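Please see the structure below; I have some questions.
Only one protein chain is missing from this complex, and each of the others stays in its spot.
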Amino acid sequence: METIGVGLIGSGFMGKAHALAWNSVGPVFGDVPRIGLAHLGDASDELARRKADEFGFDRASGDWRRVIEDPNVDVVSITTPNKFHLEMAQAALAAGKHVWCEKPMAPNLADAEMMLAAARASGKVAVLGYNYIQNPLIRHIRRLLDEGVIGEVNHVRIEMDEDFMADPEAPFQQRHEAANGWGALDDFGVHPLSFIVTLFGEVSKVMCDMAKPYPTRRTPEGDRDVEVHDLVTILLRLNNGASGFIACSRTAWGRKGRIALQIFGAKGSITYDQERMNEFQLYVTSDRETEQGFRTILSAPQHAPYDRFIPAPGHGLGFNDLKTIECRQLIGRILGQDSVGITFEQGILIERTVAAAGASFLEGRWVDIA
Amino acid sequence: METIGVGLIGSGFMGKAHALAWNSVGPVFGDVPRIGLAHLGDASDELARRKADEFGFDRASGDWRRVIEDPNVDVVSITTPNKFHLEMAQAALAAGKHVWCEKPMAPNLADAEMMLAAARASGKVAVLGYNYIQNPLIRHIRRLLDEGVIGEVNHVRIEMDEDFMADPEAPFQQRHEAANGWGALDDFGVHPLSFIVTLFGEVSKVMCDMAKPYPTRRTPEGDRDVEVHDLVTILLRLNNGASGFIACSRTAWGRKGRIALQIFGAKGSITYDQERMNEFQLYVTSDRETEQGFRTILSAPQHAPYDRFIPAPGHGLGFNDLKTIECRQLIGRILGQDSVGITFEQGILIERTVAAAGASFLEGRWVDIA
Amino acid sequence: METIGVGLIGSGFMGKAHALAWNSVGPVFGDVPRIGLAHLGDASDELARRKADEFGFDRASGDWRRVIEDPNVDVVSITTPNKFHLEMAQAALAAGKHVWCEKPMAPNLADAEMMLAAARASGKVAVLGYNYIQNPLIRHIRRLLDEGVIGEVNHVRIEMDEDFMADPEAPFQQRHEAANGWGALDDFGVHPLSFIVTLFGEVSKVMCDMAKPYPTRRTPEGDRDVEVHDLVTILLRLNNGASGFIACSRTAWGRKGRIALQIFGAKGSITYDQERMNEFQLYVTSDRETEQGFRTILSAPQHAPYDRFIPAPGHGLGFNDLKTIECRQLIGRILGQDSVGITFEQGILIERTVAAAGASFLEGRWVDIA
Partner (left out) sequence: METIGVGLIGSGFMGKAHALAWNSVGPVFGDVPRIGLAHLGDASDELARRKADEFGFDRASGDWRRVIEDPNVDVVSITTPNKFHLEMAQAALAAGKHVWCEKPMAPNLADAEMMLAAARASGKVAVLGYNYIQNPLIRHIRRLLDEGVIGEVNHVRIEMDEDFMADPEAPFQQRHEAANGWGALDDFGVHPLSFIVTLFGEVSKVMCDMAKPYPTRRTPEGDRDVEVHDLVTILLRLNNGASGFIACSRTAWGRKGRIALQIFGAKGSITYDQERMNEFQLYVTSDRETEQGFRTILSAPQHAPYDRFIPAPGHGLGFNDLKTIECRQLIGRILGQDSVGITFEQGILIERTVAAAGASFLEGRWVDIA
């Protein structure tokens, strides 16, 4: 494969992140085919053209189907709102293109299952944009868990908190409508679940609570009921019997990009916080008793593929670099290399857990994951 | 009241903490009656005598009833295992003594209710040893909440974690037997609940999960089932509608005395961790947007009664100082002054919540607090 | 200017950083001319060709003069060892090219002065690769200082520490020879000085100490004297009268990329550490006295140009992103826009301070900066 032709649908937050990754993946890794930025699609010809120029894409269309049809396109980045994911992924896969689709898969489990079916039928690579797990430190944590450095894991806590919904004076938005899903559960909860899938495996059952910090928000016509829940907490059991929970808030003043992991094992513990994504903490009982303590370990070239970005330790990767790593993994998968990432096969595990959590909340009881 | 005569039953971890507090409260505060260390009781005459000498008590007895009967004793510190609390508290109150009893009240709710009844009948001061809430910073957080500095609180998370049960190789102990209670729920959970009672008020309902990281432990005769749960997580609702949870672990390697609070309001957030008990964090939206961030605020003389210990800020109180403050509050209550602390009246709220959590765990559903 | 043609000399640590920046600057900022990656030069044709392919450059040469002569090249990135900077910068400027040269300017002050002369004579843009100061947070700190948020600055401390020379068992290397300069002074010291030039202005006098943690290192022929100093501390006065110091170590085990600033003013303080480059701390006396504390402020879209990389706060930039910002500033300067960065005019202030510090060390006394 001499060139990988890229189609990009959407040019917002995640669209730009994909564009940056496609621009950087070659020079950063130096071991990939030439990347051809073939075709960018967005809501209008004009917008698409402007963004294509900014991001370095050759062609531009106001109709996303043109991107998928483009014979120069081998892989399609889907970065539109999740209600469009099913249709676009189905079309791209049917057209024989690989798919890199942003998370979550779809607004409901049925759609997600259809996306999985389409991926299976196509035989193409179909992966999801769970970038946080691509942090070299997260991969290193996985390695430490596999090596048994902290022994068998028996308890896991993950919190994901931001504050963009924290202002009670902010007006009612479209995303406060139930049509957009559960709220924090599917918007945020899927990220902690991507860590669980990556580090520990499957969730076996959940007990879910949700809450609305601000039950109503103002509109020009008066207050309106908020239909989604900005707070969610999910008690859970993993397949191996370990217990734990996930807690998410979109109304946590002061939290900007917190994803805090606490992993407890029989011989040690590991903690991590996405807001300080270039470090993690490790406690091991093999240290001498009088000097046991959490080590703060900075990301370094020994934590591949940090070395592809910077040859010196402790200098720091950024959020966008994670997307570049994810992109390299996608390319690896296309090339048949061992790769890390959440495929549609694994993504469906996340979606099923979300669906079970939603049911659990409605019924006030534990729900098994099918 | 010229002198307060003190009786102390028990001289272990908490017994010594009480003794240190009774020794220090006078010189630290300088505004209390003379403290007379009258009588120390412990399991044997010999042990009691030795500890009385160490701690500066005049008399010593191997029979705790002698302490209670002693006419020089006005207040009795009860620091024995909680299965003895009921009998001792009843006897002391019946004898017209004030009672300062370590937490939790009793191994079961029925006993705790009887202790409350005894306290009510006696008209004497009856308080519990919840020392963490006596931190001047916790009192200051209460002040900030009352002032509305972070707006109305809508979500609370409290974790309490230590690792003294974390070693899977440690043998079966008596405390692994069901007769000792639930495990983390009553051993640890009461502390987070003491924060809730102090800062926010009452819990209205709970959904509780428990887990055993190590279901069996070895004995000389082979492995034996562990009957208590070292892990507990409690989803909860407060009376004001706020949501939250409490999570406790006695098997969290690396955590030594962690009690981590996260309090989220409509205008800001507050966090605190007992392992760094001389600081707390405050985020307020009233700061200019480009410089909003969590402030790390060090304990200082402005946070009364820190000033009674040290006239300079940031120099640090210790765990035992909290007991001295608690002691001063107890004395204040005896003298009819406004006082902070968990009386039997408030302690019963904690015990009822524990009982409801236990029921919730057994039934796998939300349980209302009566 | 429709296209900016780029020549890159060198493809090591900094060469790759420049290449990544030139690849990303367009898609990140979206407001620059098209970037033409014209010509990459390195030590051999083969190496140059391979790196040109990796980094996306059109042409490649084993002779750096071909890069400078290339009519498609408008600006030359010089990332070779600093002993080559003078010759390359002179040639590039003489050929009418803009120059982006890595720090420090040259191994000695005389060469640096000649570089400045060449830049002045050419009328071209000539800037240095001081990337740390391009952090949006550093720019924001500059803004806060200008606004007087912490009052007049009276004391500054900057430490820069890494540990790549910390192993006493590591063998003698070429960089331990005096021909490579002072050691920590010119290798590291220039970075703290770039912060001083950016944030506070000029240094008026210095008193410098240097030390060798390991005076000898092994060679195959036996131990050899280390001729450079891995430790340097510089007491200093700024033109405004403020005092302070710079301390650098290349042998500080555990420090990986630490550049720790402490800035003290009449109304507050600011601290920063490059190892946590997405946050800084601010203490202001205008906060209410009982809640004064250092705020930890996370980088956010309000801290331009963070917003060009990520629209959400607290998600984190990386080391390479700073180079992309530096690149954008260079382009701005070429386009006649207001720009931030260390030009040769400012760089010479740094070099003169380094020279004065060297003299101070040799003479054991304070030395004024000319």
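Think of it as A, B and C in the order they're written, each chain with its own count starting at 1.
Operating definition for what follows: a contact is a pair of C-beta atoms (placed from the backbone, for glycine too) under 8 Å apart; a residue touches a chain by one contact, two chains touch by 3 or more.
This structure is a prediction, so every number in the text was calculated from the model and none was measured.
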| item | value |
| --- | --- |
| Selected from A:A19, A:L282 or A:I325 as touching the chain missing from the view | A:L282 |
| Listed residues B:E46, B:E275 or B:E345, member touching the removed chain | B:E275 |
| Among C:L235, C:V340 or C:I369, the residue in touch with the chain that has been omitted | C:L235 |
| Chain C, residues in touch with the chain not shown (by the definition above) | 150-151, 154-155, 157, 159, 166-168, 207, 209, 211, 213-214, 231, 233, 235, 243, 245, 247, 249, 251-255, 262, 264-269, 283, 285, 292-294, 364-366 |
| Chain not shown, touching residues in chain B | 13, 16-17, 19-20, 23-24, 26-28, 30, 54-56, 162, 164, 255-258, 274-279, 298, 300, 309-321 |
| Chain A residues that touch the omitted chain in the full complex | 140, 144, 149, 279, 281-282, 287, 289-298, 300, 302-303 |
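In this section, only the chains that are shown with their structure count from here on.
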| item | value |
| --- | --- |
| Distance-maximising chain from chain C - centres being C-alpha averages | B |
| Between chain A and chain B, centroid-to-centroid distance (C-alpha), Å | 41 |
| Distance between chain centroids, defined by C-alpha means - chain B, chain C (Å) | 53 |
| Interface hub residues of chain A, defined as touching at least two other chains | 255 |
